[in-house]
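Have a look at the structure below before the remarks.
With one protein chain held back, the other chains of the complex are shown just where they sit.
Going in written order, the chains are labelled A, B and C, and every chain counts its residues from 1.
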Amino acid sequence: MTPLDDPALVRVLAANGTLAPTPEAERYLPLIDALTDAELETFYRDMVSIRAFDVQATNLQRQGQLALWPPSFGQEAAQVGSARAARPQDHIFPSYREHVVTRIRGVDPLDIIRLMRGLTHGGWDPSDPKNGNTHIYTLVLGAQTLHATGLGMGLVFDGKCGTGDPERDEAVIVYYGDGASSQGDVHEAMVFAASFQTPEVFFLQNNQWAISVPVATQSRTPLYKRAAGYGMPSIQVDGNDVLASYAVSKAALDEARAGGGPRAIEAMTYRRGAHTTSDDPTKYRTSAEEEAWAGRDPIARLRTFLEARGASEQFFEDADAEGRALADDVRVRTNELGGLPRSHMFDSVYSEAHALITEEQRWLDDYEASMEGGAQ
Amino acid sequence: MTPLDDPALVRVLAANGTLAPTPEAERYLPLIDALTDAELETFYRDMVSIRAFDVQATNLQRQGQLALWPPSFGQEAAQVGSARAARPQDHIFPSYREHVVTRIRGVDPLDIIRLMRGLTHGGWDPSDPKNGNTHIYTLVLGAQTLHATGLGMGLVFDGKCGTGDPERDEAVIVYYGDGASSQGDVHEAMVFAASFQTPEVFFLQNNQWAISVPVATQSRTPLYKRAAGYGMPSIQVDGNDVLASYAVSKAALDEARAGGGPRAIEAMTYRRGAHTTSDDPTKYRTSAEEEAWAGRDPIARLRTFLEARGASEQFFEDADAEGRALADDVRVRTNELGGLPRSHMFDSVYSEAHALITEEQRWLDDYEASMEGGAQ
Amino acid sequence: MTENMPISRALNAGLRRSLETNDRVLLMGEDIGPLGGVFRVTEGLQSDFGPRRVIDSPLAESGIVGTAIGLAMGGFRPVLEIQFDGFVFPAFDQITSQLAKITNRHEGALQMPVVIRIPYGGHIGAIEHHQESPEAYFTHTPGLRVVSPSTANDAYWMIQQAIDSPDPVVFLEPKAKYWQKGEVDTDAPALPLHASRVVRRGTDVTLVGHGAMVTTLLQAASLAESEGTSCEVIDLRSLSPVDYGPILDSVRRTGRMVYAQEAPGFTSLGSEIAATVTEKAFFALEAPVLRVSGFDVPFPPAKLEGTYLPDADRILEAVDRSLAY
Partner (left out) sequence: MTENMPISRALNAGLRRSLETNDRVLLMGEDIGPLGGVFRVTEGLQSDFGPRRVIDSPLAESGIVGTAIGLAMGGFRPVLEIQFDGFVFPAFDQITSQLAKITNRHEGALQMPVVIRIPYGGHIGAIEHHQESPEAYFTHTPGLRVVSPSTANDAYWMIQQAIDSPDPVVFLEPKAKYWQKGEVDTDAPALPLHASRVVRRGTDVTLVGHGAMVTTLLQAASLAESEGTSCEVIDLRSLSPVDYGPILDSVRRTGRMVYAQEAPGFTSLGSEIAATVTEKAFFALEAPVLRVSGFDVPFPPAKLEGTYLPDADRILEAVDRSLAY
C-alpha cells in the first residue's frame, strides 16, 4: 500500500489538478463549493510566496547568514489549508517547519530568520495581536502538543468554547510530525485532550520521513488511526491537496470550537527538500521516490485547477512577483540584522530579579570592561 | 454503559458461575473445553491461596511488620488466567500488584514481603530458573512496559520466536494498570513493539481505579481500543472470569510466540480492597459500587462452576487449607526476617568497583566502629 | 492572628487562601481531589472550590507539567502536585527544557507562574522512589526557583509567595515533617521567599541545611552545646537562588561550616554551597566546609534509611572534624 491508497483518504483534487473527490471527500464538498475565487487565489498566493521565501532562506543559509534552515518545501498545501481554516481567535501551536502557517497568521518571516540565525530562541510574542495567537516554534519533538492541550483545557475552564457562538468560541490547532508522533508527550496530550474534551485539532503532517527514518519505522499502521483509541474522530487527508486540507481542517476546527472535543487529522504529504540544510537526503532515499512526489506537488496541482477555472495568466505572474518581493525583502532585512547585546542572555531568564543572575551579569560587565580596558 | 457492557467483551462464565459465553467468547471455547479438571482445580487453588496470602500480608502490615501492602484482592482471575496461559519459557513483567502471577511462576511470596517490609528494592533474581523468568516489580508506573518490549526485541533479534516450534518459541507478557495506561512510556512501548513486531502481550488490568481516580479520567473510551492504532489486535475480557482470562491470554501468547507480533488485552476487573494499606477508599467510592463488584467475585464464580461440574466438598476444603498453610508459613517466616547489614547499601550499586562507593563505605565502617568504640 | 497547626494543614490553608484570593489559581495532580492527596494536603479543597479549580488529572507527570504550561499561557496559575519525589522524572523534559526556559525563550513576553509541589525526603520508612531528595536536578536548571519550608509558618507563607511568583517554583515539602506543628501568623509573612534564616545563634560552627534537615541540625546543635560547642543553625529556605548573606555573615564569625542534606553528596547542592562559601569567605575559614550527605547510592531499602540519612551524630562528627582543623 502506498501512503495515498488508504480508502479513508480525503482528496478533492487529483494530482493532475482535476476535481476528483474520493468517496470520503464527498461530505466536504459543500465547504469547498463555498470557497470564493478570491479565497482560492489566496491559497495559491500563500503557497507560492512561502516557497519563494523558503528558497531564499535556503540560499541565505548557504551564504552563511543562517545556522540552519528547515524547508517547508512540498508541505505548503497541508499548511495553507489548515491555517486558512482557522479563525482569528483560534490558537496555533506550530512545530518548527510551519513557515506557511505562521506567515498566514501574521508572524513576520524575519522572526523565523532570526531564530535560525542564532539571534533568539523564540522570535515573536504570541500575545501580541499581530501574531494571530501563534505560538513560537518548539524544537523538542512533541512537547508543544501538551502546551496546546493545556491551553485548550483553559478554554474549557473559561467557557471559551462550545457556547454556540462561532464568532466567539475558540479552538486550538497543534502541528507535529510523523516522527514526533512516537513521543510519549503526544500520547499524554491526547489522553488529557480526551479527558478534558479540549477544543483542539491534532494536525499531523506525515511527510513520510523523520530525518532519515521512514514513517514505517514509527508505525506500520496509518497514524490517523491512533486517535480512535482516545475516542477522537480522525481523518486522513491528501496533504498536497490544499482544498481537501482546508475542508477537513475547517470541519474539525468548527466542531472542536463548538464543543465537540478534540479530533485528529493526518495530512499525507512529502518533505521535498532536505530535513534541514545540514541534511543529505541522498543517503537514505531514492530519486525515484522524490520524483513520484514531485508529480504530486501542491502548487502545480492548484494552479492547474485554477487555470481550468479561468484564472488569468496575470494572476499567476502577480503571485510569482509577490513571492519574489517577499524573498527580496527577507534578503534585504536579513542583511541588516545586527547582533545581540550580552545582557540579552540574562534579561529574561526570570521575570523577577534573581540574585545569582544579577551577580553574574555584573561580573560579566566588569570583566568585559576590564578586557576593553586591557585592550586599550 | 457499565464497564462490562462492551459488545466486544469476552466472557465465558456469568457472574453466577454458569457457562454463558458472550458472542465474542465463542471462538475461545475450544481452549476452555481442552482444560482438564485438574487444571480447573489448579486455577481455583491458585486464587484461594493467594487471597489467603493477601489477607495475611494485610494483617502483617497492620501489625507493623510491613511498610505497606498493595492487595490483589478481587483481581485473582485476571492474574491466574493470564499466568497459567504462559509457558515456562515465557518472560513475565509484572507491575506491583501481581502477587498471583509471581507465585504461579515460582517466586517465593516472602520475596514480596521483603520488598514491602523495606528489606529490598527487588526481591528475587529473574535469571534464577526457580523464578520462572519473572521480573521484579516496577513502581514507576508504566516503565516496565518498555523493558518488556526491549526484551521482546531481543527475542526477535535472537530468533527466539516465530520459529514454528511452540516448545521453544518465547513470548513476553507485561502487566500494567488503567492508571499507568496514561503514561507516555506505555505509548512508546507500543510504538516499539509494533515497529519491531515483538512477541508480546500487553496485559492491562483495568480495575476501575488508579488510587482515587476513576478510569473515566484516564479514558472515556475502552482502553483496549488503543491497541488498534498501533496495528495490534486487542481484546477486552471479563477479568473476573478466570476461564475467559485464561483463554484470551493463551490465544494471544500463542500467536505472539508464533511470530504474530504484539497484541493487547484489557481485563475488566475490580480492586476490591484499598489501593494499599495506606489508602482509604471510602473517600472516593461508594459501597454500592463495592457491593456490585463483590457480586462478581472471581473465586465464588469459579467455585459455583466447579461445584456444578461435580467438584467435591473435600476439594474446596483442601484448597482452603492450602491457603491457610501458605498464610501461616508466610507469617512465620516474616517474623523470622532479620535486618540488613549496612554494606547492603553499597554492595551492588555498580557491578565493578567504584572509587567513590569504596571510599564512602570505608568511611561509614570507620565511623560506625568509632561510634561503637565511643559507646563502649 | 496566630494559629497552631501542622505543616500539612498550613500548606492546605495557604493553598486555600491563594484559591480564594486569585481565581486564576488552580490545583492539579494525581489524587488531589476527593482523596485530598496521599498526604491530605489538599483535603477539602475540591469540595470547596470544585473540580475545575482542584483537578484530578490523568496519571501522567509529563502531561501534568506540560498542560500546566499551556494553562499558564492561557493566564492560569497552576499549582501542581507530584505525588512523590521519585515520580517527578517522567516530567523532566517538560520541567527542564520547557517550563524553566519558556519565559527566556519568549524574551520575557510570557510569564510562567507554575508551582510544582513535591513531597520529598526520607524518614517515612517507605518503599523505593518515595524517599528521595531530588533538589540538585532542579537547582542546576536555570529558570527554576527552588524553595523548601521547614516550619508551619513558612509553609503557609512560602506556598502563597511561590504561587504569587511570576516564575516557575519547585516547592519541596519535607514529607517527614508534615505532622510537625508550629505557630502560623496569618497576618503577614516573616520573610521574602528567597531569604535564608538564622534559626539558632551560635559562635563556633555554622550549620546549614533545609527542610527536614533543619530539625536534625537543631538537635545536633543542642547536643553540641552540652559538649561545649556553640553552633549557629541556618535554614536555607531557598535552594535556588541561595541567600548567601546570612551564611557568609555567620561563617565569617565562626570560621567553620557544616552543610547537611539527605541527597547524595556528589554534584549536589551541598557541593555548590561548600564551593561558593569557600570562595567568598576563604580567609575566614579555619577548616574546609564539611558536607554531611546521603551516600552516593540509590536511597536504600527502608530498613537502612537510619544508616543512610544523616542524623545528629553524623553532623556532630563533622562538627568535631571541623573543630579539629
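Quick note on the criterion: contacts are C-beta pairs under 8 Å (C-beta built on N, C-alpha and C of every residue); 3 or more make two chains touch, one makes a residue touch a chain.
Quick caveat, the model's predicted, so the values are computed rather than measured.
Although one chain is omitted from the display, it touches the following shown chains in the full assembly: A, B, C. For the chain left out of this panel, the touching residue among B:G106, B:G150 or B:P214 is B:G150.
For the chain left out of this panel, the touching residue among B:A258, B:A274, B:A300 or B:L356 is B:L356. Of the listed positions C:L27, C:V297 or C:I315, the one in contact with the omitted chain in the full complex is C:V297.
By the touch criterion stated above, the residues of chain C touching the omitted chain are 62, 86, 89-90, 92-93, 96-97, 100-101, 104-105, 128-129, 136-137, 139-140, 142-143, 240, 264, 266-272, 274-276, 278-279, 282, 287-291, 296-298, 325. Within the entire complex, the positions of chain A that touch the omitted partner chain are 67-68, 115-121, 139-141, 179-180, 182-185, 210-213, 217-218, 278, 280, 283-284, 339-340, 342, 344-346, 349, 356-357, 360, 364, 367, 370-371. Chain B meets the missing chain through residues 120-122, 125-128, 135-136, 138, 140, 143, 145-155, 157-158, 184-185, 188-189, 191-192, 195, 344, 347-352, 354-356.
The rule is simple: only the chains that are shown with their structure count from here on.
Mean C-alpha position of chain A lies 44 Å from that of chain B. In whole angstrom, the spacing between the mean C-alpha positions of chain B and chain C is 36. With each centre defined as the average position of its C-alpha atoms, the distance from chain A to chain C rounds to 41 Å. Among the residues of chain A, those touching two or more other chains are numbered 184-185, 188, 191, 195. The multi-chain contact residues of chain C, meaning those touching 2 or more other chains, are 57-58, 60, 62-63, 90.
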